Structures are given as structure tokens and as C-alpha cells.
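Below you'll find the structure, written out as C-alpha cells, and then a few comments.
A protein chain is absent from this complex, but the other protein chains hold their places.
Chains: A, B and C, in written order; residue numbering restarts at 1 for each.
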Amino acid sequence: MQSINKMKIEFDSKSTNEAFARVVVAAFAAQLDPTLEELTDLKTAVSEAVTNAIIHGYEQRQGIIYMECVLYDSEIKVVVEDKGVGIEDIDKARIPAYTTKPELERSGLGFSIMESFTDGLEIESSKGKGTRITMRKKITNS
Amino acid sequence: MQSINKMKIEFDSKSTNEAFARVVVAAFAAQLDPTLEELTDLKTAVSEAVTNAIIHGYEQRQGIIYMECVLYDSEIKVVVEDKGVGIEDIDKARIPAYTTKPELERSGLGFSIMESFTDGLEIESSKGKGTRITMRKKITNS
Amino acid sequence: MIALDITVKQDRSVLTVFLKGELDHHTTSKIKDTIDLLILESSVKMLVLDMREVTFMDSSGIGMIAGRYRRVLSFGGSMTIKNANKVISKVLKMSGINKLMKIS
Partner (left out) sequence: MIALDITVKQDRSVLTVFLKGELDHHTTSKIKDTIDLLILESSVKMLVLDMREVTFMDSSGIGMIAGRYRRVLSFGGSMTIKNANKVISKVLKMSGINKLMKIS
């Protein structure tokens, strides 16, 4: 598949950057002329992945979050990566309402949202090395 | 000077990314709560630097543009870099209305705008290697 | 840059919190304590979250709502969500929070 446009960004694992990451992805995806619902879905999924990198990956300590977006004819691919603690058990992590940080009022719905709000979710993680989330979203309105 | 937040981005040297680069910088700078005029000045200066990388640096061929933003207490630093042809004579290039591409209806005002719309402009360039533009803008409204 | 604003209105034991802006991990962690303090100080029996002007919400919003629900419940009170708009209804729906409280 031939890409139309691509970008890579890295930013501090600060919670103010959750909103920033959403704006960046939305502005880039806008080039494919998505519907408002497609855009909202994408922003929500990205928000989940970036928040997870901050809270779980880096456990709210300093770190760098890497994000990559590739535009295709009628699809956007977004990769969100951290070099944090990694996920112990990916299958468990995907279970709706499963969370390792209930004390932070996490709902355990992050992966469920990423899954149902996109058209493809891939989770790669290695303990002590980090986590890489790849999401694909079809854009019909182009 | 201690930085508050920082990010690095790279994207294709496509003209659609001029608007994208402006949104990215504006969304990041918004964390310092700038005035509308400060934000407009910053977006304009960044637009000039990114456009130059596309038109002059890569001469409208494929390339990657690198942008870096660092937020300080009351200042933002933006670096725009290309690995393109480089600038022959920087002193000449800075002269208002000087352009090497009049056939593309360039006004030759890019560097003048970058200079007068920011609080510091630095141009580093090396023939055949590329160009690096560093701009600093004071944000008073924080 | 104000990403989330809250305004409150109290009518006897009913506390209404109007949320305006984006509900994510960053903004919810800032308003949690404010709301909890209000619940504590004003012997609230009914907490109403008015979400008409919420422009974005992810699962951190769900966590915040569930957390306030548990708190109000521990004081013997209850909670409802009002004016859930289109942007947030999809997230609300899949959270199953409608089994805990009335959403209108």
C-alpha cells in the first residue's frame, strides 16, 4: 500500500501532552477528509494509548512517547510507543475492565476502546523494554 | 534555562504539511497560554521556515522536514531543519525581497517575516547538506 | 489554556456539576478532588453531572464518573448524568455505566 503522507513525533510523557497528541493526530488525519465521528473515534483511541504510556508505561515518571502516523488512500495507521515497563500479560490486559491501577481510578477500558473505535489493534510489549500499540482506522469519507 | 515541555516531529516535504506544521506548533505553544497575536506571529514564522524547506531546501522534491519545539517559562524555541541543498549566501538571503525563485512568485520576505515576527532568528546552512532555522518567541501572557 | 472548566449549583441536597471542555486523564485528575470536597462539605444526597458542554471524553472520564459514584454511594446518596451529548455517548454506552445510574 502506497502511503500518501507520513509523520513521526516524540514528546515528553506529561499529561498535558494527551490533548496535544489528539490535536496532532486529528490535524494530520484531516488531510483524508474524515467524518466527525471517524475523527472522534481516532482521537479517543489515541488518547487511550498515550495515557497508558504515561500512567502504566512510565508510571508517571519522565519518559519520551513516540507516535507515528501514516496516511493511505482511505486509512490511517497510528503507532504509539513507550520505552517503559512493558505489559506483564497482554491477554489479561485486553480483558474489559481489567486494570493494574485501580487506585488511580482507571476503568480498565482503554484497550476495549482502542479495539472498538478502530479497525485494527496490535499490541507488542516486552517486559522492561516497553510497549508498542499499532492502530488502523478506515476513513470512508475520502 | 529549564524546559517545561518538548517535542520533535518529522514529516514529508509536502505542501499540505505547511498547515499541519502550523497547527502542531500552535497546539504545543498553547500550553504557555499565549495571546492571539503571539500565536499568529509564531504560526506565520513557522509557516515561512517550513515553506522554505519545501521550495528551496528540497526544491519541491521528496524529503523529510524536522521540527523541534521547546517550551520554557515564558518562551518557545522552534527549530526547523531540512537536509536539502543549503543556502549559498546567508547574508544575501536575509535581504528583504531577495529571492532565488522569482519564477515561483516568491516575495523574498520569508526571512524578514521570521525575523520581525519572533524574538530571535538564527540561520545555519551548509551547501549540499541542508539548513537549520532556530527561532525564539517570548510569550508574555503566561 | 483551560481544557476543562467546572461550575457548580447546589439546590438543598442536590449538587449539579456543569462540565465544560475535554475530559481526559490530565483534566479529570484536576477536578476529582474539587468534586469530592464539594460532596463532603455539602452533605450531598444527589450528584448530577451535566455534560452538555463536554467536547471530548475517553476512559479516564469513565474512571472519574465511577469514582464519584462510589463516593456518593458511600454517603448514602445517588448520582445521575444529564445532557450526555453525541460525542461522549459512544464511550458512555460501552462503559456500562448506564447500569449504575440514570443517563439522560
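In the analysis below, contacts are C-beta pairs under 8 Å (C-beta built on N, C-alpha and C of every residue); 3 or more make two chains touch, one makes a residue touch a chain.
Quick caveat: nothing in here was measured; it's all calculated off a predicted structure.
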Per the touch definition above, residue among B:6, B:43, B:77 or B:132 touching the missing chain: B:43
Option from B:5, B:51 or B:131 whose C-beta touches the chain left out: B:51
Contacting the left-out chain in the complete assembly, out of B:6, B:22 or B:77: B:22
Absent-chain interface as seen on subunit B, which is shown: 15-16, 18-19, 22, 40-41, 43-44, 47-48, 51, 54-55, 104-110, 112-113, 116-117
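Definition applied: only the chains that are shown with their structure count from here on.
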CA centroid of subunit B to CA centroid of subunit C, Å: 42
For subunit A paired with subunit B, centre-to-centre distance based on mean C-alpha positions, whole Å: 28
Multi-partner residues of subunit A (each touching 2 or more other chains): 16, 19
